[in-house]
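In this view, the complex is presented without one of its protein chains, the others remaining in place.
Naming follows writing order (A, B and C), and every chain is counted from residue 1.
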Amino acid sequence: MIFTAAAFAILVTIALALARALMGPTLYDRILAVNMVGTKTVLLIAVFAVLSGRTDMIDIALMYALINFIGVVAVLKLVEQGNFHTSGDDDRGQP
Amino acid sequence: MKHNLILRVIAKYLFPVIALFAFYVQFHGDYGPGGGFQAGVILSVAFILYTLVFGLDTAEQVLSPGVLRILACTGVLLYAGTGVVTMLFGGNFLDYDLLALNPIEGQHIGIMLIELGVGVTVSAIMLVIFFAFAGRERS
Amino acid sequence: MKYPVKHIISLGVLLFTLWLCLSGQLNALMISLGLASTIAIVAITHRMDCIDHETYPAHMNLLLLRFWLFLAREIVVANIDVIKRIFKPGKNISPQLFELPLTLKSDVSRVIYANAITLTPGTVSANLDRKTVTVHTLSIEAAQDLSSGRMASAVPEDYGVVKR
Partner (left out) sequence: MLFIEIISWLFIVAGALLGIAGGIGIHRFPDFYSRLHAVGITDTLCAAMFLVGLCMQTGVSIASLKLMLIFIFLFFSSPTATHALANAALLGGLKPELDEEYHGHCFDRHPD
């Protein structure tokens, strides 16, 4: 019961974030909203795993957290530099 | 990502953790969700994070495209080789029961080898594709 | 040997502990596979030049624990403040963007400081370089609080500085 309510609250938050992603005046607003959807999805999977008693599914939540972070970094790199191959990191190795 | 110190330090911390999670998913396919394909994708994602932060040139020094191609072939060979070995033992292709004296044991070993082959191939091919796309505009 | 052996060993011990936490299977096959994975990852990380003082996990000492407790309290207080601002009708925010001078020496301390600023809602670090950190805050009070240097003095200062 309480889990269903929690899952519903997360879904409402995701809906609000999706509305911002659709409306968002700038590109960065959209990326921000998508990042928030990703974080909420991690919580949703975790809640669902405990709700249904299949705790193996927590692995999937962990994996989603990894992929979400790297996805946001990749999108930002593409937005900022327009390519994937430059390092943008001139002072590596210096103290 | 110019001079992004935070991203660089956090990527250094996160790379071993993500890679370890990939190996965990690889070897626990029969206890939970997971298996070779997912593990290969997670491992390649760890390398993609490294490439995004430190640049394609640095990543290619660590894992050269030649090594990646050899790894991709090794995975397929491992998969096919397991099947051929079972055929040499007198069974069908991928007839795991013959890999050990005990059929259960044989199936365990067979699945593990197959999954290892899938994981190696998937991660290598993912990285080959990513390097090819990322290096497309590099004159 | 490019890096001190104790850094490599501590990374290996940390990874193997993580494997045991994830796996929960205590038979010989899984433990040996875990050891093999740990060694493979440490080898790759060593090849990537990633094991330096920044990846030295044995720094998780008492100083850092005290900082985390401080940070947890700050996060709760800042969350309540931002929620009040969300539900206050009318003009509820007064955004600021300013540069904060840094006195922290090592890279890791600066990263911890910038991440702590971002973790407390109401303040976001937008740029970090060697001398300053650019901060966007939601209110003038949060900006004054950061300028007073209360959080900067709580960050463990000598964290990760290599003894040369």
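Here is the rule we use: contacts are C-beta pairs under 8 Å (C-beta built on N, C-alpha and C of every residue); 3 or more make two chains touch, one makes a residue touch a chain.
Note that the structure is a prediction, hence the values are computed from the model and not measured.
> The chain left out here touches which displayed chains?
Visible chains that the missing one touches: A, B, C.
> In the full complex, which bits of chain C touch the chain not displayed? Write them out.
Answer for chain C: residues 18, 21-22, 24, 75-76, 79, 82-83, 86-87, 92-101, 114-116, 118-128, 134, 136, 138, 140, 143-144, 147, 149 touch the chain left out.
> Could you list which residues of chain B touch the chain missing from the display?
Touch with the absent chain occurs at residues 1-2, 4, 6-7, 10, 13-14, 17.
> Spell out the interface residues on chain A facing the chain that's missing from view.
2-3, 5-6, 9-10, 12-13, 15-17, 19-20, 26, 28-29, 31-33, 35-36, 39-40, 42-43, 46-47, 49-50, 55, 58-59, 61-62, 65-66, 69, 72-73, 76, 79-80
Everything that follows uses one rule, which is that only the chains that are shown with their structure count from here on.
> With chain centres defined as mean CA positions, report which chain is farthest from chain C.
Looking at centroid distances, B is the chain farthest away.
> State, to the nearest whole Å, the distance from the C-alpha centre of chain A to the C-alpha centre of chain B.
Whole-Å distance between the two chain centres: 24.
> Averaged over CA atoms, how far is the centre of chain B from the centre of chain C? Could you give it in whole Å?
Their C-alpha centroids are separated by 30 Å.
> Using the touch definition from the top, which residues of chain B touch two or more other chains?
3-4, 21, 31
> Quick check: in the complex, which residue numbers of chain A touch chain B?
Residue positions touching the partner: 56-57, 59-60, 62-63, 66-67, 69-70, 73-74, 76-77, 80-81, 83-92.
> Could you pull out which chain B residues touch chain A in their complex?
1-4, 7-8, 14, 18, 21, 25, 31-34, 38, 42, 45, 48-49, 51-58, 130, 133-135, 137-138
> Please output the residues of chain B touching chain C within their complex, sorted ascending.
3-6, 9-10, 12-13, 15-17, 19-21, 23-24, 27-28, 31, 50, 62
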